[in-house]
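Apart from one protein chain that is not included, each protein chain of the complex appears where it belongs.
Now for subunit A:
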């Protein structure tokens, strides 16, 4: 377990900022304690300092996880955000997409969101903007990238993809092994 280097921090913050923008500051400066990011086995964990102190007693090969895992660095040092970070992206998300009940299942299986399944979308979403996907009951289901800007979404035909799928909560069941 070690702190992130400058480079790694930059890469990661860039990725996260795609979804929550400048609210990123709220992740770091929290009123209820100091939180930090730590790297362990190529995965980035977001954890409060108190917990980190306890985890420091555990030897590296026996430590499995601490706090919340945000994602991992790939072999080529790109940062991949995991679904486990959703709890921190959802409250601070700047651009949101709501999908209809019928399209929930399809999204939870890993498919992209089509225009026919689109319920609502935040105004002035630009193309390729990071978005967080919600159900109509405001339950966060995952996140993705907007394939079309809000304007284009209105014009396009029902079978066109409007949101590229990146991560959804169905992965807790489908890809349990990749979480660790």
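Operating definition for what follows: a contact is a pair of C-beta atoms (placed from the backbone, for glycine too) under 8 Å apart; a residue touches a chain by one contact, two chains touch by 3 or more; residues count from 1.
Please note the rule applied: contacts and distances are computed from a predicted model.
The protein name that UniProt records for the chain not on display, among "Signal recognition particle 14 kDa protein", "Nucleolar protein 1", "M-phase phosphoprotein 6-like" or "Aspartate aminotransferase", is "Nucleolar protein 1". Considering A:39, A:81, A:113 or A:141, the position touching the chain not shown turns out to be A:141 (whole complex). Looking at subunit A, the residues touching the absent chain are 47-48, 50-51, 54-55, 57-59, 62-69, 84, 87, 104, 108, 135, 137, 139-141, 169-170, 172-173, 176-177, 179-180.
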